[in-house]
Structures are given as C-alpha cells and as structure tokens.
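The other protein chains are all here in position, but one chain of the complex has been omitted.
The block that comes next holds subunit A.
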Amino acid sequence: MDIRVPAGPTGLASRGAPLALDRPDAVAVTRDGRGIRRLERYLLWLLLALGAVVMVGPFYWMLVTSLKVRQELLQYPPTWWPAEPTLANWRALNDLAAGSFSLFFRNSLFVSSTITVLTLLTSAMSGYVFAKLPFPGRDRLFWVVLSLMMIPFTVSIIPSYALMVRFGWLDSYWALIVPIIFNPFGIFLMRQFMFALPGDLLDAARIDGASEFRVFFQVVLPLSQAALAALGILTFLAQWDNFLWPLVILNDPDKFTVPIGLAQFRGRLGTEVGPTAAGSVLAVLPVLVLYVFAQRRFVEGIALSGLKG
C-alpha cells in the first residue's frame, strides 16, 4: 500500500509527491510494441544493466577487499576474486588501536533501537493528540512544533553541544538518546496520518467504555502500522548512520557507535584497508538484509523523509 500524507492545514504535505510506488508501466515512456520498440527495450536494459554494475560495484569491491590477504591487496593488476580468501581482516576488527568492533556494533544496535522505540512512542502519542483530541490553542501549538522542523543542524548543533556540557552528558548515551527522541518531524508525520483515521471507529470504542489510553493502544496504534513502520525504518536508518552528533559527543572508544568506530580508519586506509573493508561490510550488511526483506517500506519511509526539509 502507499502512504499519502494528507494535505494538512500547513500546506507542507503538498510539497511532497504522493508516493504511488507500485503502478508498473503507468507511464510507459517506451511502450512495448514490435520490432524497433522491442530492440529499443533491449538496448535500455543493457544501459540500465551497465549503470547497475556501477551501483553494485563498490559493494562487491568492499566484500572482495575484506577477504584478501595483505599481499594481494598491493598486487597489480588487481584480482577480481581473492586467490586465497581469508578472515584475518575480520578477526582484526576486535583488535583495533581504539575499541573493538563487536562493541561498536552492540552500542549502535542499542542506541539506534532505543531511539527508534522512544521516538515512535512520543511521535505517535503527540500525533494523536494533535490530530484527534482538541483543546484550546492546540493548532497554534502544532504550528510551533512544525516550525522547529525548519531548523537546520548547522544552527542547532553548537548550542545543543553546549547544553550537553552543562548537563554533564558529554561522552554519555543520555546525550545521544534523550534530545533525539523529541522529533518534530515524527510528530508531524504521525499527526498527518492519524488525521485521516475514521472518527466513528474511535467513538465506537469510547462508547464501549474504553479509556483514552486503551483507544490509543488498541485501536489507533494498530491502524497506524504503515506510518509507524515508515517512521520506524527512517529513524533506525538515520540513527544507525548518524555521524556528526556522536562524533561531537563521544570520546571513549568503548562507547563508539559503528560510524564513529569506522571513521577512525579515514587516514589509515593505506595500511589498514583490509579491516576497514571488513568493518564497512559489517556496517552495511544488517541494513541491506532488512532492505531486501522490507523493500517497499524502506523506499516509502526514506522518500517521506524528504518532507521534513
């Protein structure tokens, strides 16, 4: 199914194109016909396949590099598959100058999933309030929340850092998690989605005597699965990949997340490209596996993220 963000009073949603992702051939620029048209299609496939090699090539090279012994990495001409595949580079990941990769991996998993769960909760609850529970001044308040979406990180990062210094949260996961879970974009997204939920259904549950909390958890949340999945994937991806904020906050290598742990290789590729490649494969792999299994939700979720701009 596709997610369409209903145009709210903000007019913001109208900036994003509706994400009708699954209408094959809705616009057949080259319509399948006979003769020349068919030849044209084969040519198109060939060109697209060449492009696909460019897209996949760096991933393949990453994998091959991680399996080569040091000697082979320095060889010319390059070998397209390791002559004697080795896991030495992978083992080296737990024996770094600073920290160890299994630790980075666990840290990233913990930070990213905690943020995702809490963001979904705060966004869904606030979104529901802004969509369905009127109170005086609510819409003005929603405008304030919306306007926070427009603030670029180049403006917010320095004062946020100063605040973390004052809280004594430098080098702690509190700084990585707590400021992030209040997410204006998430609130906006959930509010737009829940706005379209049928009020009759909620009223029916209320008349049956359900408390507002039950209505929310047992009626509203299950109906909002599509939006929750999109926001969840988006949040998890963004946090799994988050670089600048943890870079500013973290100092202790035992607390590093995967991107920060990986970044320490940036000046040492000449000597340590094998472990770098192995670490990169590890950083990319979990997301790619998820992507293959939940492809449509990924594409929708990420495409929606553009709305926050």
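General observations
By our rule, contacts are C-beta pairs under 8 Å (C-beta built on N, C-alpha and C of every residue); 3 or more make two chains touch, one makes a residue touch a chain; residues count from 1.
Simple rule for what comes next: contacts and distances are computed from a predicted model.
Missing from the rendering is one chain, named in UniProt as "N-acetyl-D-glucosamine ABC transporter, permease protein 1" (options: "N-acetyl-D-glucosamine ABC transporter, permease protein 1", "Aldehyde:ferredoxin oxidoreductase", "Glutamyl-tRNA(Gln) amidotransferase subunit A" or "Lhr family ATP dependent helicase"). If you put the hidden chain back, the residue from A:101, A:188 or A:216 that touches it is A:216.
Residue in contact with the omitted chain (choice from A:102, A:156 or A:218): A:156.
Contact with the chain not shown here comes from a single listed residue; of A:44, A:87 or A:196, that residue is A:44. Within subunit A, the residues in touch with the undisplayed chain are 14-21, 23-30, 32, 41, 44-45, 47-48, 51-52, 54-56, 58-59, 61-62, 65, 73-74, 76-78, 122, 125-126, 128-129, 133-135, 141, 145, 148, 151-163, 165, 178-179, 181-182, 184, 187, 199, 203, 206-207, 209, 211-213, 216, 237, 240-241, 243-244, 248, 258-259, 262-263, 265-270, 273, 276-277, 279-281, 283-284, 287-288, 291-292, 295, 298-299, 302-303, 306, 309.
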